[in-house]
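Please read the structure below before turning to the comments.
A single protein chain has been omitted from the complex, and every remaining protein chain is retained in its original position.
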Amino acid sequence: MTSISRFRVRYAETDQMGVVYYGNYFVWMEIGRTELLRGMGLPYAELEKQGIMLPVAKAFAKYIAPSYYDDEISVHSTVTRFTASRIRVDYRIMRDAVPEGAQIVCVGYTEHAFISKETRKVVHAPSDIAEKVRIPANAEDLMTRV
Amino acid sequence: MTSISRFRVRYAETDQMGVVYYGNYFVWMEIGRTELLRGMGLPYAELEKQGIMLPVAKAFAKYIAPSYYDDEISVHSTVTRFTASRIRVDYRIMRDAVPEGAQIVCVGYTEHAFISKETRKVVHAPSDIAEKVRIPANAEDLMTRV
Amino acid sequence: MTSISRFRVRYAETDQMGVVYYGNYFVWMEIGRTELLRGMGLPYAELEKQGIMLPVAKAFAKYIAPSYYDDEISVHSTVTRFTASRIRVDYRIMRDAVPEGAQIVCVGYTEHAFISKETRKVVHAPSDIAEKVRIPANAEDLMTRV
Partner (left out) sequence: MTSISRFRVRYAETDQMGVVYYGNYFVWMEIGRTELLRGMGLPYAELEKQGIMLPVAKAFAKYIAPSYYDDEISVHSTVTRFTASRIRVDYRIMRDAVPEGAQIVCVGYTEHAFISKETRKVVHAPSDIAEKVRIPANAEDLMTRV
């Protein structure tokens, strides 16, 4: 399952190079996975209320082209790996509505561990998540290579 | 008592106008008041551990000149008002080490209420704070007029 | 004319108090005025291409209630004052879709000068802006008092 989030680039997200600051793509990935979890019927805010957190263990981004203030951006997020206590999400970030058609600006992934909010220790993924996660057949193709 | 915090402008803090994004001055004010409280012997991290929070009730900034990537900045923070349950801090933000000498780039203030972390209700300022706060004689002069 | 912008609170926008960090409301105001200008037929990105910038001269926020991760936010932005070379925008920021109905969380304003991108000096507002700006009859009521 791939979730798509759409928004415009904020002025605050640009830097003096005139493009989006590289660190902000990780904020956009977070928007993507928030929507991905919501689309699976598991809003992250609910998860935290149940005492489960999903801190980031690894994060990677490969920058392909710049994006600019006021651009229409879409983040395409897919669960590409799921084990007892870990989950990986891969992202494709696009500039939409540019004259030449949509353009990939960044790809990347994040890996997360399921953690108990109380003990801060790694725990098994809750069963309602385990039941709802679907790894697409082409997950390997969607995974960003470093 | 005036506390002085020093740091350099981060690339992340600039925007495509080539100057520091206006919202970041409020982050710098927060650095200023963190150091101000520490200098008073009341680190804010300690305050939160004691169950007291100081959320911002009002915030104002007046922008006088731009500041740039890698500039050496100093934030001059002073408690200018203190009542049973409220505190006001005024700030002068300077670019230092510029050829012409230091230059004021921004002035402003924040007002805060003392809040219980547990009940999220307004409470009286803890007595150790009340004892340590000193309002300078020239507080009125230091207060930014809107 | 009042423009309304809608989005959800990002995880990145929260702080350890469990609520949105106070500085981020100024980023939301910037989203509001971007949409306000676009709604007037004057996208800010276009304005910059024409060599006009609108740096912030003053910014004020009054915090009424906290907002939380994943909240649906709306920013209501109105031009409340317009002179030869300055513009003021007032904002009401709401949490929508809460069980009790929409709730105001923050009000505030920003004042801007029209600046030439080339000379960085104050200039007259471009005539196409001057023609399109409408100050509502109740502008005084919409202006946040400090």
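All chains are identified by letter, namely A, B and C, in their written order; residue positions are counted from 1 within each chain.
Convention: a contact is a pair of C-beta atoms (placed from the backbone, for glycine too) under 8 Å apart; a residue touches a chain by one contact, two chains touch by 3 or more.
Not measured: the values here are computed from a predicted model.
For the chain left out of this panel, the touching residue among A:36, A:61 or A:142 is A:61.
Contact with the chain that does not appear here is found for just one residue of C:18, C:51 or C:136, C:18. Summary of contacts with the chain left out: across A:22, A:68 or A:82, the touching residue is A:22. In the full complex, subunit C contacts the hidden chain through residues 11-12, 14-19, 21, 23, 69.
Interface residues of subunit A facing the missing partner chain: 16-17, 19, 22-24, 26-27, 30, 48, 53, 55-63, 66, 110, 146. By the touch rule set out above, subunit B reaches the unshown chain at residues 7-8, 10-12, 27, 30-31, 34, 43-45, 68-70.
Basically, only the chains that are shown with their structure count from here on.
Across the structure, the highest number of inter-chain C-beta contacts is found for B-C. Centrality by C-alpha centroid: the chain sitting nearest the overall protein C-alpha mean is C. Centroid analysis (C-alpha atoms only) places A farthest from subunit B.
Per-chain CA centroids place subunit A at a distance of 28 Å from subunit C. Work out the mean CA point of subunit B and of subunit C, and you get 23 Å between them. Chain geometry summary: the mean Cα position of subunit A and that of subunit B are 34 Å apart.
Within subunit A, contacts with two or more other chains are made by residues 11-12, 69.
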